[in-house]
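All protein chains but one are shown at their positions in the complex.
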Amino acid sequence: MNIFLAIITRDLLLAVRQGGATFLALVFFLLTVTLFPLGIGPEPAILARVAPGVLWVAALLAAMLSLDRLFQADFEDGSLEQLTLSGLPISLIVLAKIITHWLTTGLPLLLAAPVLAILLNMDNEGFAALLLTMLIGTPALSLIGAIGAALTLTVRRGGVLLSLLVLPLYIPVLIFGVSGIDAAVHGLNAKPHLLLLAALTVAAIPLCPWAAAAAVKLSLE
Amino acid sequence: MNIFLAIITRDLLLAVRQGGATFLALVFFLLTVTLFPLGIGPEPAILARVAPGVLWVAALLAAMLSLDRLFQADFEDGSLEQLTLSGLPISLIVLAKIITHWLTTGLPLLLAAPVLAILLNMDNEGFAALLLTMLIGTPALSLIGAIGAALTLTVRRGGVLLSLLVLPLYIPVLIFGVSGIDAAVHGLNAKPHLLLLAALTVAAIPLCPWAAAAAVKLSLE
Amino acid sequence: MGNMEQFLSMGGYAGFIWPAFGIVLIVMAFLWIASMRSWRKSEQALASLRQHRRQRGDIEE
Amino acid sequence: MSIHYFANPARFTRLAGRIQPWAGGLTAVLLLIGLYMALVEAPADYQQGDTVRIMFVHVPAAWMAMFCYTFLAVASAVALIWRHPLADLAAKASAPIGASFTFLALVTGSIWGKPMWGTWWVWDARLTSVLILFFLYLGYMALWEAIEDGQKAGKAAAVLALVGAVNVPIIKFSVDWWNTLHQPASVLRMDGPAIHSSMLWPLLIMALAFKAYFVTLLLARMRMELNLRRIRAMRLAERTS
Amino acid sequence: MFQGRDIACERGERRIFTGLNFTVAPGQALVLQGPNGCGKTSLIRIAATLLKAADGALTWNGIDVAENPEGHRANLHYIGHQDAVKGALSVRENIAMWARIRATTDDQTEAAMAAFDIAHLADTPTQYLSAGQHRRTALARLVASPAKLWLLDEPTVSLDQAGTACLQQAIAAHRAKNGMVMAATHIELGLDDAQILQLQPQLMTL
Partner (left out) sequence: MFQGRDIACERGERRIFTGLNFTVAPGQALVLQGPNGCGKTSLIRIAATLLKAADGALTWNGIDVAENPEGHRANLHYIGHQDAVKGALSVRENIAMWARIRATTDDQTEAAMAAFDIAHLADTPTQYLSAGQHRRTALARLVASPAKLWLLDEPTVSLDQAGTACLQQAIAAHRAKNGMVMAATHIELGLDDAQILQLQPQLMTL
């Protein structure tokens, strides 16, 4: 447990030191969302209509882009093999890193989403659902993403391959996330969507660290 | 001139060997475009309305993501400093790399765009304009992006910082690109938009390699 | 002759049906040929490598 | 017979050598019969006209797209859990075949869609999940390509295949869910007319032809991969010693 | 007592060596020598369980390491080609961080910096260090948290004579406390009565 916490503290410290990773993932989210009104024109009705989708797609991309930080830096400078020699099972090391990833990526996105929703003129009814789906869904993004990040570790410049592996796996999160918000916007019951999303996240908690650990072990050989 | 061509051949060879970079930038473009209908729903009319914007935003993101390949790998393994010692001025080395980047990224995006336009149900009138704006605009993406890639060279995991630097600079390309297509779709004259876009690209050709070279020189110190 | 034309026109949908069948056959044929060719090439390469080694008197695998 | 019975590559090669010509011949014969029945014998549909003939390639291709992924996932599981040395190769060999069939299902479906729905593509649940399946195949093959060391690549790809296999039903389910919420139930009705026996036969024969095609190519590609693996080991040893 | 029996190693589908035996007793040092490419790094990584042996077994006091790999890992320090030093953190932070991750109760960070003569750099971010200073920071981990077995892969790379002397002293102190050392090197390490394991190039196909 001590080691587990030590790893999380270390990763948070590094995130803060290395040019504020937190701040930057957020900025990518912000920028992508801002590009949309520029791309599709400023009509409020259309923006409101596409807002939940754009927000979730941008969140997906921001989370995915920050994934390559997850193991790569530690892998390249030899820290990852040192971590596996700490005596903690690799799946727990992976879990610690997933938690840091969520704290530095998912959480800021969650906090920024309402502001961007206002910019996109989203219906007021959707705000609670937006926050809830993001709260439940973003951990799944970090969990699933860890598998892709681990698989592409030994691949030089794996960033784009990472997206090919991870984005298809993200699609259920996207769909349940958006449909939860849409249901709320249209005055329908959002609960079934939220429950499905929660089921997804809960199922990912034991499965993903295990699969990612297998992939990490491979790339250290 | 010999050295210039030698660098381009080398980079193309590496692109082919290293897991088909070409193929992957393309796939990212395809995937992002696919995410949108999943996010904003399948209604053909709405999709057609947002198609030019979505295509250009996705192209922007795909080009930007492949930027970190531009100098980073060569920087990390010491090849970049060896290249600068080849006796060719650094700005020409940068230009060679920009050309390779366009050949492996811009060109494939250009070729894939019409297929995706069909998926997004874009109006038939827009296809010619789509191809033209992409042909004129994507070189500008590679040129401008090189500056960002060079500036973030010494930044560990600079990917997100890169997007923060580059995306704002991409906005004019996005706006002129989309408005060219929109004009064509609505039966208006697309020519002024295309000319503005071309002016942008032409202006970037001498400026960007020079600025990027200065940044590269800095990061080697 | 008219029969043939009628067959080829596919009730006015020739522009859809023939491309559909065409692309299926093309893709399947392409993959078939590519697979068979690379398999044969690999057999030859292995055989020549083995012979080369036998000539040098190496122990096989 | 133990699970490792066929692990002996020599035994596999012998067996494959015996089956492969038969499977190849069967493919050719079935395909010829199937095409004749599909294009000539089968009647045009009273509603869809001659376009219904596209069904005879579209539906078998769609079936094969799903079958190949199942095969790939099972082979990957066998490779990871029992470390069966041929399972890796079977999974790798089946991926391009599956990807091709998926591509064909998409293209023939699109071509069919234009006359039937008046558009090449709609974001219908079934169409969307096939498109995503296509991406899963691409990712699987790209991962094999990207990792140089064959053994590592095999294991990494197997992990991905299994994760993908868990995800396929979830995608299917979620896309269905998503679609029912947005899609105005107008254009799309896949349940269509009940199938006549005059249409069932060509369909079944084409489906069998595709299966035989799969078996033939699978065997050829597995033998190729096996050869390449041996060649690489021999070359590397030669160079470095 | 750390032993390897009949170890074989495969890399890239080739056998690098087979039938290798070694023993490191408490207080002992084992030096691996041999030409480039003979498998020194591979053997050290096998001993650290970072690489799987194609054959053979490692035992720790007679018990197979495979039974409790995590326990074995917690018993050892591995210094490889890569320094595992973060440029954004200072020398002290780097060393202390690894001590914490190894669940060290008695943190020896200051002593470690003194042992490798980098105390004056304690607050310098490691990205500003020269190659040798960087290497010393990595080596300081050995002293900062205790471990019974040290696995060192060419530890003197980039070190000057003073740095090599620091390392020799650290090794001597470790062995005096019944520690074990396994080191691969091309140059003379100057260890007292170390056993030498000479690896031969013996590539074979499978």
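Here the chain labels run A, B, C, D and E in written order, and each chain numbers its own residues starting at 1.
FYI, contacts are C-beta pairs under 8 Å (C-beta built on N, C-alpha and C of every residue); 3 or more make two chains touch, one makes a residue touch a chain.
Predicted, not measured: the structure shown is a model, and the values here were computed from it.
Specify the residue from the set E:Q3, E:T23 or E:S158 that touches the hidden chain.
Of the listed residues, the one touching the omitted chain is E:S158.
Of E:N36, E:N61 or E:T105, which one is in contact with the hidden chain?
Only one listed residue reaches the unshown chain, and that is E:N36.
Could you list which residues of chain E touch the chain missing from the display?
Here the touching residues of chain E are 11-12, 34-37, 41, 81, 128-133, 135-136, 154, 157-163, 186-187.
Which residues does chain B use to touch the chain missing from this display?
With respect to the unshown chain, the touching residues of chain B are 2-3, 6-7, 9-10, 13-14, 17-18, 76-79, 81-89, 220-221.
The rule is short, and it goes like this: only the chains that are shown with their structure count from here on.
How short can a chain-to-chain path be from chain B to chain C, counted in steps between touching chains?
Contact-graph shortest path, chain B to chain C, evaluates to 2.
Please flag the chain sitting at the greatest distance from chain D, going by CA centroids.
E
In terms of CA centres, which chain lies closest to the overall middle?
Central by C-alpha mean position: chain A.
Which chain is most remote from chain A in terms of Cα centres?
Chain C.
I'd like to verify one number: the distance from the centre of chain D to the centre of chain E, where each centre is the average of its C-alpha atoms, in whole angstrom.
Each chain reduced to its C-alpha mean, chain D and chain E end up 49 Å apart.
Taking each chain's centre as the mean position of its Cα atoms, how many Å separate chain B from chain E?
45
Using Cα averages as centroids, what's the distance between chain A and chain E in whole Å?
37
Got the chain E residues that touch at least 2 other chains?
Within chain E, residues 88, 205-206 contact more than one other chain.
Residues touching two or more other chains, restricted to chain D: which are they?
Only 132, 135, 138, 142, 146, 175, 178, 182, 234 qualify.
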